[in-house]
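One chain of protein is taken out of this complex; the other chains stay put.
Going in written order, the chains are labelled A, B and C, and every chain counts its residues from 1.
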Amino acid sequence: MPTMTMVQAVVQALDEEMSRDNRVVVMGEDVGKRGGVFLATEGLQQKYGPDRVIDTPLSEAAIIGAALGMASHGMRPVAEVQFADYVFPGFDQLVSQVAKLRYRSGGQFTAPMVIRMPSGGGVRGGHHHSQSPEAHFAHTAGLKVVVVSTPYDTRGLLKSAVRDDNPVVFMEPKRLYRAIKEEVPSQEYLIPIGEAAIRKEGKDISLISYGGSMVETQKAAEELEGVGVSAEVIDLRSLMPWDKETVLASVAKTGRVLVVSEAPRMASIASEVAATIAEEVLDSLEAPPLRVTGFDTPYPYAQDKVYMPTVTRILNAAKRVLDY
Amino acid sequence: MPTMTMVQAVVQALDEEMSRDNRVVVMGEDVGKRGGVFLATEGLQQKYGPDRVIDTPLSEAAIIGAALGMASHGMRPVAEVQFADYVFPGFDQLVSQVAKLRYRSGGQFTAPMVIRMPSGGGVRGGHHHSQSPEAHFAHTAGLKVVVVSTPYDTRGLLKSAVRDDNPVVFMEPKRLYRAIKEEVPSQEYLIPIGEAAIRKEGKDISLISYGGSMVETQKAAEELEGVGVSAEVIDLRSLMPWDKETVLASVAKTGRVLVVSEAPRMASIASEVAATIAEEVLDSLEAPPLRVTGFDTPYPYAQDKVYMPTVTRILNAAKRVLDY
Amino acid sequence: MTKQSAQFEPFTPKTISLLTEQGDWAGPFKLDLDQATLKRFYRDMLAARLLDEKFTILLRTGKIAFVAPHSGHEAAQIGLAHALQRGHDWFFPYYRDAGAILALGVPLKEMFGHALATLADPAKGRQMPGHFGSKSLNAFTPASAIASHVPPAAGAAISMKLQNTRQVSVCTFGDGATSEGDWYAGVNIAAVQGAPAIFVCENNKYAISLHYSHQTAAASVAEKAHAFGIPGYRVDGLDVLASYYVMKDVIERSRQGHGSALVELEVYRFGPHSSADDDTRYRPKEEVEAWRQKDPILRFQRFLERQSIWTKDWEESLRAEIKAEQEAALQEAISAGEPPVEWMFDDVFSEMPWHLEEQRRLVTDELS
Partner (left out) sequence: MTKQSAQFEPFTPKTISLLTEQGDWAGPFKLDLDQATLKRFYRDMLAARLLDEKFTILLRTGKIAFVAPHSGHEAAQIGLAHALQRGHDWFFPYYRDAGAILALGVPLKEMFGHALATLADPAKGRQMPGHFGSKSLNAFTPASAIASHVPPAAGAAISMKLQNTRQVSVCTFGDGATSEGDWYAGVNIAAVQGAPAIFVCENNKYAISLHYSHQTAAASVAEKAHAFGIPGYRVDGLDVLASYYVMKDVIERSRQGHGSALVELEVYRFGPHSSADDDTRYRPKEEVEAWRQKDPILRFQRFLERQSIWTKDWEESLRAEIKAEQEAALQEAISAGEPPVEWMFDDVFSEMPWHLEEQRRLVTDELS
């Protein structure tokens, strides 16, 4: 089996989908000639030409909005927003146009499109190259939201996103782009949107996470193992819809849970998962469901690594929950 | 004591602040000659002239962004976004510029400004005149967020917002603009941002809400009283920062809690409050903390009244919690 | 250099007009529309006006909750609707386009169904009145957020170009819309892609209460085209023939691969901004009266009268016919019934995720 990084998995998935379906086009800032600032579209313009890999002007509203027009007119655009932080100039397009098109037209018009974006911190990018805005997307009815954490998932989920009949916001934690190399099948495969992955089974505590923070969460689980605590690790992968069943089953089993995410805490995905757990399996809980999250500050440059949940912070929280 | 509606309280507060401090200016679409589409700025341009009550072009990015420039240059702008739904074209200004100015400059530049907006449903406004986007604001570090529910609070909180040295998003549930008339003091007064109000003391269940849903929440509390259930009703008023102390004290006392809000549920303020309750006072809980919220759909026109938490829906949830 | 339209120059210092106010043909070329077409234009303008009136009656009687009257925009809207190839080209309307939508061929029953939010609304009552769309006629269902449809209109045009469909994408909006960033971003991407998009401003001088002179310091919307390197045309939108011919020409130019264009149709709205507005707060009555004297329907009527097409009798029978059609369609729309409450959970996604199933159950429980 070939091995690949996450960024290679993006290229691979796009390449496969473009060759399968010529309605699939890639568009965004620097995606063509430059192959993307992270090279996540490298080689595609050479292969498919400038009509299918479109270098757009510097406007996220134009990118997202034009992608919507193309999607409603029969294409399958995969738009790239260069950094998740830069989705905001296009946010009205996303909220007012993309998310509501199917609904407002009573199903007459649809928006089968993907909006890809590198997200998250840990690359010394400061305020505007580090944010994790997934809560904004998930809070907006009509958008599916995926955040990947492995090359394998990236390929399978991105392909599903391209084939989905709904708009999918597809987030790629940039600090993982080249951090992990993984074996992937040579044949194509799909991973369904909406299903979590159990990364490690365990019985003492459930660690629920997704995206970049999967790294620290898995490390924390290993350390816990070392001190005799069996942690179950769940990677949500899809945030809208998220896999409530898998999460609740795990918490019902372990009775203790941490939700880990590097996004700011206030009104976050972590809050949603924690609130749902409290609502649905309160009686199984042997300790409060704790959230280990990014802080409610803009993303600081000088404290780049401190902002995100560290292994220590996860372990401190685990200790609180285990000792409760 | 004079009586006034919420919309009159807005005018009154602005008038008082403008006459107190000539750095205070009002700006937005139709706020001048027209007095605002809801008449929330009626008469101010006549009184203070077009330099202090500025009719702006139709661009929320221009309104919010220009207000920021004015604020950083020494003024105290109160910008109106005509409907909360229309904040999104100006969302990048809010997230990338306004919220982060003090932080990114290390405190050198500040943004003492208010962004007022009518919010919420119940006026047959469909998708784009009914939304409650407060979670988007509260999730963005650097913005204070207030949602009012009474004329008295409106006057006192809006004045505090104008005097605050931070950007404050000030949300006015439009369905309450003329729904309630209330006595207010003839003297001016301030209400501090960050403090909840206990609308009714009770001991059996805590009903936590804010904004437009306070109406149904209070009605539900009355109905519960009728069947011998003593409900404590808390109006959060400020969402960032929110008054955790008051909420937790109430839940610690009652052991049962509903969080009610007409905003969509996923990653919402209601989720935040519920998650925090589960995290901090788990052992006091005699039943799961339930959320009664708007639905995770775009706001439908035909089902305008069904979308928001109805008294029945609140009572059904209360029953679940009380019978638990 | 982008090719310009065949008959009309862009950026003319004077507004392009073909009919004098008295109804005389003043075009630089020979009028080549047959009588049936001219009559159709007139009928559509009249039907649009009467629809506005009907909506206003329904509003007063509490049957509908909102209307954004288009009276004064009829010549512009009917001219442009006839310049399109219907069912082939795409139309991205805004909320004040009921006249254009009607002339495009959307059935009256659907329009009333939409205004009343009954099952006759192809959009299932999801939005406020004034947000007409139709998949079968390629009329993109509008959102209320001003100018937000401009980037999608650009995108559709890019798709047309990439797929070589020989369609065009026509997008309308008001003068106020031209201040939104999304407007600019949308026009720019269409222009640089050389896409067949025609951006049409129905400039009625006001955005609710804001006069055009406070909207922008640009002397005309048409000249904003310079910012995109595309031609801009300033047209008398009270003149149905000027609106039609310029649009036709500009559309053909785009269809033939010469890229995007911006057209400004100068109109005036006779009524308030919407049923929620009181326009006397910001517009002098005399100003409104003066514009009403320039009624686009009357101007075209005078023209048709000189051509011996219009007669009083015809007018009367036409009005009776239209009103009867309206009344019948209204009754059909009403009797279609209301959309079931649980439908509010459909169409968020192509399939229903668990959380919406749960939320739907909450509502059905509550109602049962």
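Rule of thumb we're sticking to: a contact is a pair of C-beta atoms (placed from the backbone, for glycine too) under 8 Å apart; a residue touches a chain by one contact, two chains touch by 3 or more.
Since the structure is predicted, the reported quantities are computational estimates derived from the model, not experimental observations.
K.L.:
If I consider the whole complex, including the chain that's not displayed, which of B:110, B:230 or B:284 touches that chain?
P.N.:
Per the contact definition at the top, the residue touching the missing chain is B:110.
K.L.:
Just name the one of C:57, C:219 or C:367 that touches the chain not displayed here.
P.N.:
The one listed residue touching the chain not shown is C:219.
K.L.:
With respect to the chain omitted from the figure, which of B:34, B:144, B:199 or B:237 is a touching residue?
P.N.:
Of the candidates B:34, B:144, B:199 or B:237, B:144 is in touch with the missing chain.
K.L.:
On subunit C, where is the contact patch with the chain that was removed from view?
P.N.:
Looking at subunit C, the ones touching the missing chain are residues 2, 179-185, 188-189, 191-192, 194, 214-219, 223-224, 226-230, 259.
K.L.:
Which subunit A residues would touch the chain omitted from the figure, given the whole complex?
P.N.:
29-30, 32-35, 37, 55, 57-59, 61-62, 85-86, 88-89, 124-129, 265-266, 295-298, 300-303, 306-307, 310, 312-313, 316
K.L.:
Against the chain that's been left off, what residues of subunit B make contact? List them.
P.N.:
Considering the whole complex, subunit B reaches the absent chain at 25, 51-52, 54, 56-57, 59, 61-75, 77, 89, 92-93, 96-97, 100-110, 141-142, 144, 164-166, 194, 240-241, 244-245.
Just so it is clear, only the chains that are shown with their structure count from here on.
K.L.:
Please report how many Å separate the Cα centroid of subunit A from that of subunit C, as a whole number.
P.N.:
40
K.L.:
If you average the CA atoms of subunit B and of subunit C, how far apart do the two points sit, in angstrom?
P.N.:
Computed value for the inter-centroid distance: 36 Å.
K.L.:
Averaging only over C-alpha atoms, locate the centres of subunit A and subunit B and give their separation in whole Å.
P.N.:
30
K.L.:
For subunit B, jot down the residues that touch at least 2 other chains.
P.N.:
Residues 85, 88-89, 127-128, 265-266, 295-298, 300 of subunit B touch two or more partner chains.
K.L.:
Hunt down the residues of subunit C that sit against at least two other chains at once, touch-wise.
P.N.:
Correct list: 124, 126-127, 131, 143-145, 148, 181-182, 348, 355.
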